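Note that one protein chain of the assembly has been removed; the remaining protein chains are unaltered in position.
Chain lettering (A and B) follows the sequence in which the chains are written, and residue indices restart at 1 in each chain.
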Amino acid sequence: MKGRIITAAFALTALVAAGCGSSNSSSSTSSAAASSTTSNTTKACAATIGIEGPFTGDVAVLGQEQLAFAKLAVDMDNKANGTNITLVQGDTQLDPAQATTVTQQFTSNSKMVAVVGPAGSQEVQAVGPLFGRAGIAFITGSATNPDLTTSGKNPTFFRVVSRDDVQGPQDAQYIVTHLKPKKLMIIDDQEVYSTGLTSAMIPVFKKAGIQVDHESVSQKVTDFSSLVAKVDPQTTVVVLPWQVAANAEQFGKNLAEQKKKATIFGTDGTQSSSFTIPGSYVSAFGPDINSIPADAAIAAAAKAAYPKYGTFGPPVFAATHVIDEAISSVCKSGQTPSRANVLAAVKGTSEATSILGQPIKFDNHGDLIGAKWFLFKINDKGQYKLVTNT
Amino acid sequence: MRFFIQELVNGLTQGSLYALIALGYSMVYGILKLLNFAHGDLYMVGAFVGYFVIQWFGGSTALVIPVPLLLLFMFLLAGGGVGMLGVAIERFAYRPLRNAPRIAPLITALGVSFLLENSMLLLFGASFRDYNTSAFIPFSSGIHIGVLNISLTRILVIVLSFVLMLGLRLLVDRTKLGRQMRAVAEDREAAEMLGVNVDYTISMTFFLGSALAGVAGVMAGLVFNQIYTLMGFVAGLKAFTAAVVGGIGSIAGAMLGGLLIGIAEAMISGYISSTYTNLIVFGILIVVMILRPQGLLGRAPLQKV
Partner (left out) sequence: MSTEQTPPAAETDAPQGPGVGVDEWVARSSGRREYAPGRLGDAQRVLERVPWWVILLAAGLAGACVPFLTTNDFQLQIGINAMLLAILAVGLNISVGWAGLLDLGYVAFYGFGAYGYALVSSNQLNPPTGIHWSTYISVPVVMIAAGFLGVAVGWPSRRLVGDYLAIVTLFFGEAFVEFTNNVAPKTLGGPNGIVSIDPYKVFGTTILTNKGYFYVLLVLLVLTVGVLHLLDTSRTGRAWRAVREDTLASSLMTIPVFRVKLMAFAFGAAVAAMAGTVFAAQQINVFPTDFATPFLILIYAGLILGGAGSLAGAVLGGLILSVTLDGFLRSPTEAGYIFYGLILATMVVKIRPWLRLGAILGATVVFGIIVHTIVKAISSSAVAGGPQSSGWISDLVHNWVVVPSNPTRAGNIGYVLLLVLVIALVQVKGRWRDILMVPTLYLAACVWEGVLVAQPSITRQILLGVILIVMMNARPNGLLGRRRVEVV
């Protein structure tokens, strides 16, 4: 009994004691690697940036990939530019409420000058005004909802990927023109990314006179045999605007198992080494970084750090790189990195080339100017081969 | 008609997996009155064990041993390993709480669940792992009649599940251990007074239940190919539902509940709508529960005065 009271008292004391310590939450940092802990010397150009994403939880597969690529970018840029940028993680589990908490943790950290993420469009909606009020630039590599830049509520928001209202119609147009199905099935996974693309694509199909079968399945389902059984022989194309590539792979296997001959058309969420069904099409925002000679170093490092990467890593690498370069340019001009000058530097970003195979420049809403769109077809060996490039 | 059979087979496959996990739930509940929320995660660990066995023997495309031997190893290692993990969890987390109010071990179970899921995430990363079963059990084997296509893997899973469930039934009904399990489930103190080694019986129950979950995990990997660290969460909830709907504490009930849910999901998804599948299944189950409050095969709880 006495021991229990002692435990409770201990716990409370620890809480209070550490609470006094936590009033200065800027004391917490997590290093990307041992190299960043050598901060004893007064290094030039020290700054802290944050990354928000689903690092645990249902979609940890996306968040962990993004985290690995962000760490890689920070490491490479620190070595290349001689900066001392530290990366702090904030786990949101793709939940907007947690994203709000993490964002406030970041905005309260006076050392934080810019943020990568959050990953989901709903999260951006929740935290955009907060970042705006704090004047912190935040760049996402995966939030594609058009409203985020058109609503004007997120003044410090940038993205390095194209929007649903661009990718959707472009993909749909390609299907109509080149694949010419009489009947197709489009399945959304009940997440915002998916439903957004679906509602952008269906009108294009209907206008072309194609019979559209719209199904919807939860992201948590891992077996699609019931759905596949519904695919009739006349359906030649199945459109899967899914986020989890492994689910698309399983869908393809179910198709093969039931000897259905439909072609899968996946959007950028399915671009991944987890999805290799021969004969499928995948649209993406970035080229396969293995195929670009200039990216060889990055591709090798990525493979070492995160072998099974897909579509979510490279854009976050690009976003982090933009921030790193902005910080570096601020330092080179003799100033100390602060939220205001990093924001200005990000706004004025002009990279001629990037890991995404295209130049990076933002319009005044935060969208990427001239976002390119790539289409791949998977060959019999499971490799992605570029088809067309608009 | 073919479509119906196809959906039926899909439902049976999924349902047998739910049933296997539900069996473990039911067994543990019967003995300890504990809802072991970490059970679904044992299923996940089993799936990963099976995956690593495949990798150990060369990977799905370059196996160095014949397939039946591979399957045997996978099942034995997953079953045995996860079984022992279950026993360890019981000794470590649940035994001290044997006499605590029922809700305390519930929270401990949740804690164990978090620990298991995130330890796997820490150790093995978040990427999905692919069994790639079709590389060593090709789709062309199996039954193929016109539109009906059932792969050998599914047949294997359904048959093996039934064999295991039957085996468990025999064990509980005919063997000494089974008698002891039933005795401890009925009245722990009376059983102890009659000379039953309660600790051993409880440990064995956990071993069997967890082993079943582990084997179910391997089967899930074989059929569904993609495994990830949170696959146990959803499966665990569904299996818990199955155990309760079938009558918690009843082994045949767990089997029935699991199959019912699996088939209902497949049929509703196929015939009515895949969007509202979950809602409709819930609705059906609520109706079932209201019509039969003790579950399908459960005993009406006696109220001791």
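In this text, a contact is a pair of C-beta atoms (placed from the backbone, for glycine too) under 8 Å apart; a residue touches a chain by one contact, two chains touch by 3 or more.
Here the structure is a predicted model, which means the values were calculated and not measured.
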Out of B:2, B:102 or B:299, only one touches the absent chain, namely B:102
Absent-chain contact - pick from B:122, B:143 or B:272: B:122
The listed residue (A:61, A:85, A:126 or A:184) that touches the chain absent from the view is A:126
Among A:95, A:249, A:268 or A:324, residue touching the chain not depicted: A:95
Hidden-chain contact residue, picked from the options B:40, B:178, B:232 or B:295: B:295
Residues from chain B at the interface with the omitted partner, ascending: 29, 33, 35, 88, 91-93, 96-108, 110-119, 121-123, 189, 192-193, 237, 240-241, 244-245, 248, 275-276, 278-279, 282-283, 285-286, 289-290, 293-295, 301, 303-305
Absent chain, residues of chain A that touch it: 1-8, 10-11, 14-15, 18-19, 21-25, 27-31, 34, 37, 55-57, 89-91, 93-97, 100-102, 104-105, 107-109, 122, 125-126, 129, 145, 190-192, 195, 216, 218
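Criterion: only the chains that are shown with their structure count from here on.
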Residues of chain B that touch chain A when the two form their complex: 3, 6-7, 10-11, 13-14, 118, 121, 125-128, 130, 134, 139, 144, 149, 151, 223-226, 228-231, 234, 265-266, 269-270, 274-275, 278
Hey, which residues of chain A end up touching chain B in the complex? 56-58, 60-61, 63-65, 187, 190, 215-218, 220, 222-223, 225-227, 229-230, 244, 246-247, 249-250, 253, 256-259, 274, 306-308
